[in-house]
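What follows is a set of notes on a single structure, which appears directly below.
All protein chains but one are shown at their positions in the complex.
Presenting chain A:
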Amino acid sequence: MEQMNDQQLWTLFLQGDQQAYHDIYALYYQNLYSYGLRKVNEPELVRDCIQDLFVNLWSGRKNLNSTDNIKYYLLASLKNLLIRAATQNTRWQGIDADTLNQFQLEFNLESEYIRKENMSLQAKALMDALDQLTPRQKEVLYLRYFEELSFEEIADLLDISVRAVYKLGYRAIDALKLILNLPKSDILMLLATYRIEISLSAGHFLR
């Protein structure tokens, strides 16, 4: 069966189709949970916000516009709900606005991608570098390569300009590109001295 695209699914949902509503939930629950938990390390809060998000979605569907990217719409809504939960500061005393600037992203050397490509050494250096990115950079990285959002959508979601998204992306890429270009021996050295700021020292190293 031809898979329904976002626009068709969303249109059905807006017309009050309960199956479409459930399909949207089933399709995107894990994406929402994963993104939410990376921003706020409180599983119950994230689940509550997802709950609110879907209840609001159903009761307010008559005022919603059409969209061709449901995932982006849901992620943006969840982010707003998390911010509101944090700023209202009622039920979740531990959460403050500062927590929302976090973005938990742990790179995993044991992932099947790394093993399949037999790139463990380079990957290790890369991961160390990626680990040192700012939460903002990590969030861009995640939304771009994992959630496949466009730069425009990421800019909207993070409330920054598209230029700033490019800049955040490139600053990460610039440093990492160097690592990818280094000969094996240099990478070994780099790894031996790691925990110093790789993104800087990588450039320094080549000079």
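One rule holds in what follows: a contact is a pair of C-beta atoms (placed from the backbone, for glycine too) under 8 Å apart; a residue touches a chain by one contact, two chains touch by 3 or more; residues count from 1.
One rule holds for everything that comes next: contacts and distances are computed from a predicted model.
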Query: Unshown chain, UniProt name, "Dipeptide/oligopeptide/nickel ABC transporter ATP-binding protein", "FecR domain-containing protein", "Beta-carotene 15,15'-monooxygenase" or "Spermidine/putrescine transport system permease protein"?
result: "FecR domain-containing protein"
Residues from chain A at the interface with the omitted partner, ascending: 22, 25, 29-30, 33-34, 37-38, 43, 47, 50-51, 54-55, 58-59, 105-109, 111, 113-114, 117, 119, 122-123, 126-127, 130, 141-142, 144-146, 148, 150-151, 169-170, 173, 176-177, 180-181
